[in-house]
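With one protein chain withheld, the remaining protein chains of the complex are depicted in position.
Read from first to last, the chains carry the letters A and B; within each, the first residue is number 1.
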Amino acid sequence: MPPLEQIKTLLENAVPGARLEIIANGSPSGQLSLLIDREHGLAVAEVLREEADLSFDYASNVTGVDWPEKIIKEKVKVKKTVEGVEKEVEEVLERKTPAYLEAVYHLYSIALRHGPLVIRLRTQNRSDQVTLPSLTPIWRSCELQEREVFDLFGIHFEGHPDLRRLLMWEEFTDFPMRKDYLEPDDYEYEPTPHDDVLEKARRHQAAEAKP
Amino acid sequence: MTAPDVMERIEPVPSAEPLEKPIQPRWTLSRPKKPAATHDFLEVSMGPHHPSTHGVFRMDVVLDGETVVKLKPVFGYLHRNHEKIAENTSYLGSIPYTDRLDYICSMTNNWAYVLSVEKLAGLAVPERAEYIRIIAGELTRLFNHTCLAGFLLQDMGALGTPMMYAFREREKILDLFESLTGARMMCNYLRFGGCRCDLPPGWIERAQRVVQDYGPFLDEFEALLTGNEILHARTKKVGVLPAALAVNAGVTGPMLRASGVNYDIRKVDKYGLYERFPFRVPLGAHGDVFDRYMMRILEARESLGILRQALSEIPAGPVIDPKAKLRNLRPKAGEAYGRIEAPKGELGFYLISDGGPRPYRYRVRPPSLINLTILEDMCVGHTIADAVVILGSVDIVLGEVDR
Partner (left out) sequence: MVDNELRDELSKQGVVLTSLAELYNWGRKNSLWPLQFGLACCAIEMIAASMSRFDIARFGAEVFRPSPRQADLMIVAGTVTKKMAPQVVRLYNQMPSPKYVIAMGACAISGGPFKQGYNVLKGIDRYIPVDVHIAGCPPRPEALLEGLMLLQKKIAGQRLTVGGGQPPQDAGELPVPSYGEHDLVPSKNTELWQPPVLAPSE
């Protein structure tokens, strides 16, 4: 497989206006990923499949990931005037990481026997702008997997031929794999209760003990 | 007795060279034409409880007489929230849950997960452990493929007899697993960086005897089935899957190879020590149900060859690094995707670590679910009895489809 920088330049030349970014990977697996912007996702995917050197004809895995907002506290040294004297004071700066939902695609090439290429698409935010282009017209294997991502995370894929829930029932309203999902409370009985499960069971006992 | 015309389809060793003419797949829209307005359609829900032993799977079929016009599968009746539970469980604690994904083949599920964690954390595996993994994996492939032949024949109406033979052999292999791991089905045997414990004394001789007996058993099995005219009538030209559609739809495993595409992850990724084992990759010429059935029988025979070699060559040594960190494994923040050639297809695990003891995102790439993407395409135009046979040939296990 050609190195990721080469693929990036090839795609930037083929799809004008596409904004691509290489995301680093801290683990020893060496699988770097390519972040593609939402507007050019479909065009870039088509180039990935059709280009002779790349020939990524097989989308192996489509995943959703939930990145909620995180507040990172950093200690920074700032010059401030304190009682008329300029001093370097340590301040704690709070920084919010952006919140988004992400779809990760693992691509392989059966014709040229190389892979994996990891591409990522991110939504604007987690609440109301959760649409992404569907890559099902390019790789049919995304059809059921994108439905599952919609079911469990809530990402709406535009251009998907049949976007409905896959695993949960149609009347279900939550998105269970999100980090802020509240489970239904049916822990009334636990044979060997411990830790937080015991707390959940006790809450039921208290609720039912009330007249 | 093996059908002579099938042997020509096997590729000679070695079969890992890149194809001269790379396949240029195009996704063709293969949906049925809109039926005439005067037809009277019957909508039937097959499942989630139906006699085919694949589990709680439901297909909403629209029939024109007996011909399938539309087929929509419905999943989720065994959705056990494996991925969400894994986010609250340590890396080690998820291994028993992986047993229950494809519950017939627990060793290969363990292997896929353990491979992904080893990629994520950068762990090495000793040689003896790799050999044991290959032996366990190929034994699993043996009985999975034989049991599939049994289930397929049962769906066709051979009410249990091939299944009796298949399960009889499976019991012998389950005895081996029980003496090795302590459990028949949910083995929970592989660990990050090796195996849980070493082989008990005498295990290799017993395994060699099982493998020795398996060849004549497969001959007997095939003598009853492969030349059988009812099998031929019900499976030839039924459920044809063209190669280009198979590649584009993400179909993997014996189903892909039955359509003629030479892609076996053991040959492509060369994980474990599979490079040392010269085995052939059978390919189908037509992509119908009969090819998929023959694919499993031929792959079972190749597995016997691998097992004979592995059992005779297995080196001495440790099976796991004694200082390997299992309980409090905290891989560095990052991600990894590891995959193996499970008996059903490509089983992959995608793990994102945030540096803590539990994975941030744990994803199972289920071969059975993705092989079902083109179920409708294969079934449309056939009768409803063929739909059952086609579903049987896809080889699904609901624990993996719904996780």
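What we mean here is this: contacts are C-beta pairs under 8 Å (C-beta built on N, C-alpha and C of every residue); 3 or more make two chains touch, one makes a residue touch a chain.
Predicted model only: the values in this text are computed from it and were never measured.
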Tell me which of B:H49, B:R209 or B:H232 is the one touching the absent chain.
B:H49
Which residue, B:V114, B:M186, B:M255 or B:I374, contacts the hidden chain when the whole complex is considered?
B:M186
Residue list for chain B contacting the dropped chain reads 48-51, 53, 55-56, 76-82, 84-85, 88, 96-97, 100, 103-104, 163-164, 167-168, 170-171, 184-186, 398-399
For review purposes, identify every residue of chain A that touches the missing chain, sorted by number.
167-174, 176, 181, 183-184, 186-189, 191, 193, 198, 201-202, 204-205
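Definition applied: only the chains that are shown with their structure count from here on.
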Distance between the centres, which are taken as Cα means, of chain B and chain A, whole angstrom
28
Chain A-facing residues of chain B, complex:
18-19, 22-25, 27, 75-76, 79, 81, 83-84, 119-122, 245, 247-252, 261, 263, 268, 331-337, 339, 346, 348, 350, 352-353, 360-361, 363, 365, 369-370, 372-374, 402
Can you list the residues on chain A that touch chain B in the complex?
25-29, 31, 33, 55, 57-61, 63, 65, 104, 106, 110-113, 116, 118, 137-145, 165-169, 176-177
